[in-house]
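Note that one protein chain of the assembly has been removed; the remaining protein chains are unaltered in position.
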Amino acid sequence: MDEKHKQRVRERYQRALQHGEKFWPDSIYKDVLVSFALFLLLVGLATFVGVKPEPKVNPNDTTYLPRPEWYFLFMFEFLKFIPGSIEWVGAILIPTIGIVVLLVLPFIDRNPYRHYSKRVLALSVMGLIVLDIVLLTVMALVPAPTPEQVFFKNLQRLAGLTIPGLTLVVLFVLARVVREPASQRKAMLVVTGLAALGMIGASLATVFPLAASAPPKEEEQIFASVSEQIAAGQDLYSTYCAECHGPEGRVTEIQGVEGLDGRIVTAINSNDVMYTFTDETLRNIIRDGWPESGMPPFGMELSPNEIDALVAFMRYTWDDRIEAPAEAQAGGIPALAEGEVPSYDVHIEPIVKRYCLSCHRPGKENNNYLMTSYEEILTTGDNAPNLVAGDMDSILLQVIQGHEVEGKTGTINVMPPNGKLIKDEYVQMFIRWVEAGMPQTADDAAAAAP
Amino acid sequence: MASKVFEWLDERLGLNDMYKALLDRPEPEGTWWNTLGSASLFLFIMQGVTGIFLLMYYTPSPDHAYDSIQYIMNEVAFGWLIRGIHHWGANLMVFIVFVHMLRVFTTASYKYPRELTWVIGVLLLLTTLGLGLTGYLLPWNQRSYFATTVATEIAGLVPFAGDFITRVMRGGTDLSALTLSRFFATHVWVLPATLALLITAHLYLIIRHGESEYPSEED
Partner (left out) sequence: MGRSYKVSRRDFVKLVSGFFGTIMGAGIALPAIGYVLDPALKSGGAREQWIPLGPVDQYQVGVPAPFNFTRTQVNGWERTSSSYGGFVVRESETDFKVLSNICTHLGCRVAWEETENAYVCPCHDAAFTVDGEVISGPPPRPLDEYEFKIEDGNLFIFFKEG
């Protein structure tokens, strides 16, 4: 660049300053307004969208699909076009070249002019790259084509790699070959426009069908507070642990569990366990099991979040050195007021969860009587119906009061099967519930009250 | 009285000179596109402020990182707001910095005499991305764990030195407490300090050469 050109640039800048503005307050005023808008946007996003909760680290979860931040997604998508054997080209070489080109851009771009009409090559190249980044990001947001969907795969490669790559080459060739500025500009614009259309068309043609095929996502439970953890831990305990360890963790000899019947275990609610096992130890035992004592591993069935919840439940319920947060103690099975009619949602479900569900769920030996929902309790089972509204001789009412019953499948045992009936208070709740016609919601129960 | 205090201070600090040099500068006429740089700076300051507050509760250890963030989100007053702003501010900052760069490219503002401003700007972009990458791991959740695994794996593709680079990034062969604490240190000190220095240089160059004017036909 010669001195004369520099001189011209400086003179023109001085002229621009003549009819310009002041940094303070004219520019700062605009800056503050924009910053304020961003501030409102941030507060709005934090308030109304929030941060998506994520489950705790679980390196064993092989189903987890890793996703980078959205601004690296285009790189992530781009890597799919590169064969594994030369992955370093896509992952290292091309990004490095990109960064170096950006860094030294002012020294590569020898074109002394600044006006848009004199920088068609630069602007075209930039436009194509930005468009490619946007399209790659969009393509990364929808599910990747399966190996059978070769057509989509090729279309994506065309949009993300082939067209932009070839167009860049063509543009640079045009810059060398067509020397006349007006026709060079025209040719470049046409090539860029066509390429852009092709890229947009090809990628959108894959985006919609693939987006439609996205399977619904399963959300993992995340517990917000210690109280929520304890409540969830209680449910998990009833489902997974109570079968062997009993609803209160008192069991020392396992009864009525296939394969483990008669095995002597430590009462897990004892101070021996609570004082000597740290949370970490408890977590490990639940996750990996304890083969010597017959404890099976639960690491495959339960996520780390759920195991944490279980440990929190055990710790806060049984460890007498620790007091649970006030709001967590209120949980559990609510007592029945004088003259109140119990409902499934409020009273029966928590009892069922704590005392029955560990066996009466799919995959257990239970005469096919499942108790995971209101409908199932009323209708399932080989001896169905186990409950009839208003019928005091209903099978379920009989067995929880300690009477064996003859049913279609033979003698039906007293429940729960380990010889210890549930609290009389809870039995009475069941009886009053059946008397009142087994209302499901609290509103139904209020309506059924005399 | 107030004017006397001001005079006394001005004599020692040179407040008036500073005002003239920093604020009372003439500029070419600008548009709203010219606010993107200051918007990036604003977001950096917001990130700094909210980040410092997050440090009050956050614990960079695999045992406690996740729980401490749960605590911030659910128990501490306005914890959700501070973390929310930090989370979205990070995303927005990358976006604004990118658009700012596009604007500078489009108006060819990187040409004489502002070449160095551009070079430093690219370094600012890289540092911002680095902050995003290191900050991503800190919540120690599934998303961050696997994203960081992939990111460090990619660094491992560098010919010859790859394995070594991955091990340096992870502080060992696997993602561990060492990874978390080195990412943490990088995220809260190394990169923000770098960014602050680069911003100072960027701003100095802007004040030295003035904001660029929009190109006219004859440019």
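Going by the order they are written in, the chains are A and B; count residues from 1 in each one.
By definition in this document, contacts are C-beta pairs under 8 Å (C-beta built on N, C-alpha and C of every residue); 3 or more make two chains touch, one makes a residue touch a chain.
Being a predicted model, the structure only gives us computed values, none of them experimental.
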item	value
Shown chains that the omitted chain touches within the full complex	A, B
Touch criterion as defined above, residue of B:G30, B:G79 or B:G156 at the omitted chain	B:G79
Of A:A224, A:I322, A:M392 or A:A447, the residue in touch with the unshown chain	A:I322
Chain not shown: contacting residue from A:V9, A:I28 or A:V388	A:I28
Residue among B:K20, B:H64 or B:R208 that touches the chain left out of view	B:H64
Footprint left on subunit A by the chain that the document does not show	25-26, 28-29, 32-33, 35-36, 39, 43, 226, 321-323, 325-326
Residue ranges of subunit B at the interface with the undisplayed chain	46, 49-50, 53, 56-57, 59, 64, 67-68, 70-71, 75-79, 81-82, 85
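Definition applied: only the chains that are shown with their structure count from here on.
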item	value
Distance from subunit B to subunit A - Cα centre to Cα centre, in angstrom	28
Parts of subunit A lying in touch with subunit B, wherever the complex brings them together	1, 5-6, 9, 12-13, 16-17, 19-24, 26-28, 30-31, 33-35, 38-39, 41-43, 45-47, 49-51, 53-59, 61, 64-72, 87-88, 91-92, 99, 102-107, 109, 112-119, 122-123, 126, 130, 223-225
Subunit A-touching residues of subunit B, taken from the complex the two chains share	22-30, 32, 34-36, 38-39, 42-43, 46, 62, 66, 70, 73-75, 80-81, 83-85, 87-89, 91-92, 94-96, 98, 102, 105-108, 110-115, 118-119, 122-123, 125-126, 129, 132-133, 136, 139-147, 149-151, 154, 157-159, 162, 175, 210-213, 215-219
